[in-house]
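Complex shown without one protein chain; remaining protein chains in place.
And then chain A:
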Amino acid sequence: MKKIMISVLAVAMLFSVLVGCTSQGNNEESTKDQINYASTKDIRDINPHLYSGEMAAQNMVFEGLTKNEGGEVKPALAESWKISDDGLEYTFHLREDVQFTDGEPFNAEAVKLNMDAIIDNSERHAWLDMINEIEENVVVDTYTFKLVLKHPYYPTLVELGLTRPFRFISPKCFVDGATKDTVSGYVGTGPWILSEHKENQYATFTRNEDYWGDKAKVSSVNWKVMPDPQTILLAMQNGEIDLLFGADGDQIDLESYKKLEEEEFYKTYLSDPIASRAILLNSNAPVTKDVKVREAIQYAVNKDNIITGILNNSEDKAETLMAKNVPYCDIELKTFSHNKDKANKTLDEAGWVLGSDGIREKDGLKCEITFSYNSQNAQEGTIAQSIQADLADIGIKMNILGEEKQAFLDRQKSGDFDLQYSLSWGTPYDPQSYISSWRIPAHGDYQAQVGLEKKAWLDETITKIMIEADYTKRSEMYEEVLTYINDQCVYVPISYSKTKAVSIMGLKGVTFNDSQYEISFEKMHF
């Protein structure tokens, strides 16, 4: 009898808890003023002058002089600017109604302090040529700042608007007059204030009530960390999160995206093609250093299979590394369409002979290569398997190595790979910043190109492009560089990727910024 009583009680209690939960949920629904966003990654250290933080979070808090919007450079903290005729002096007129969220005024002095702090760490920013081009930062008067360059560096305004590093943090947060090691707080001028951060759990951003521009429409954003994409999906179905946003496949895979698309409770968004998805072929590795092998791989990869079968047609097929609508990239290049016979012929001609085990061989060297990828990204693994089957068809044995992210990145930096996945950074980085980074040894692109005969020429030309003031000459040089890289088959272009977002029905105003790494939370509302 006692037992029955207890179980009845237990059931009753459980029921009340459940009821309590649902009614609470309903209340939240009607007065929703907070966006719950889930990411596989923590925001980490969002110091705008360093690279370890999440860019989307850095973009919420910090702003630059300019911003990139709709493919153009628009004023942000600088109201207007004037460029001297020789292209060496940029005079910025700053907004006068801006202050950092700790009360510190935003003026030319603050700009200079920040710019000096960034240059102080120029080694870390080497991927961006702009750093080396800055001659001097000058305070003209309280609200006028002058940037003096060494050469007429053409992408200056675009790069000043990038998410990092040219963004401004309150001078009060500097530690010993610098920002390169650490900062004492994350205070910017942006539409959001970072109010709470619990590492690897969550971060809360509240609206900046004194924001100079259009204020954010909801009062706060809750950034929740959920390391597994499947967990995020479950959380979305349970109503714990309102928004999912991500460019690379580790936030949401396409199968899940497709499923949510079919459900009526969610709204899915797909951006315009934004970046290039490609496979890097290392020209400095034993097998792939043979340009004929690289060419054969170009012919062998069945892109249509990947696009329709794995990417569910959500991305456009890429024939060249850069899409034609990217500035300077509308040029005629040789394309390699899927052709197994041609692939086989290329290898035969190059002296790779089919062995008895079905693997080609040349001078005792087996045609065996390894594709390494970040194992977090299941979609990349699936694409790799598809390529593996394509290559097996032409007698190339490809091993797939899914590694933990850090191991993968180390491999990228040291060049210890045959094939790797490469995602260009998309607008506004393409092509100038992306190509510029080809010269930096810490990048996989550099490592993959280092075996090329004309690598020194390539780097020199890229350096020249950046400071070439004449548009026509610049275009010609871009064409030379892109043609050479294309003919050397260092990249197997797969697709032009699109940023994906999924929100619950009630969330409105979900849009994409130019940069795939930014999320414009301030425009969203319920």
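Heads up, the rule we're going with is that a contact is a pair of C-beta atoms (placed from the backbone, for glycine too) under 8 Å apart; a residue touches a chain by one contact, two chains touch by 3 or more; residues count from 1.
The rule is simple: contacts and distances are computed from a predicted model.
Trainee: Would you kindly match the missing chain to its UniProt protein name, picking from "Acyl carrier protein", "NADH-quinone oxidoreductase subunit L", "Osmoprotectant transport system ATP-binding protein" or "ABC transporter permease subunit"?
Mentor: "ABC transporter permease subunit"
Trainee: Looking beyond the chains shown, say which of A:V225, A:L270, A:A378 or A:L423 touches the absent one.
Mentor: A:A378
Trainee: Sort through A:L401, A:L423 or A:I467 and give me the one touching the missing partner chain.
Mentor: From the options A:L401, A:L423 or A:I467, the contact with the absent chain belongs to A:L401.
Trainee: Which is it among A:V175, A:L365, A:A389 or A:A442 that touches the chain not included here?
Mentor: A:A389
Trainee: Tell me which residue among A:I131, A:I310, A:A448 or A:I462 touches the hidden chain in the full complex.
Mentor: The single option touching the absent chain is A:I310.
Trainee: Can you name the residues of chain A that touch the chain not displayed here?
Mentor: Those residues of chain A that touch the unshown chain are 229-230, 233-234, 237, 253, 255-256, 258-259, 305, 308-310, 375, 378, 381-382, 384-386, 388-389, 392, 399-402.
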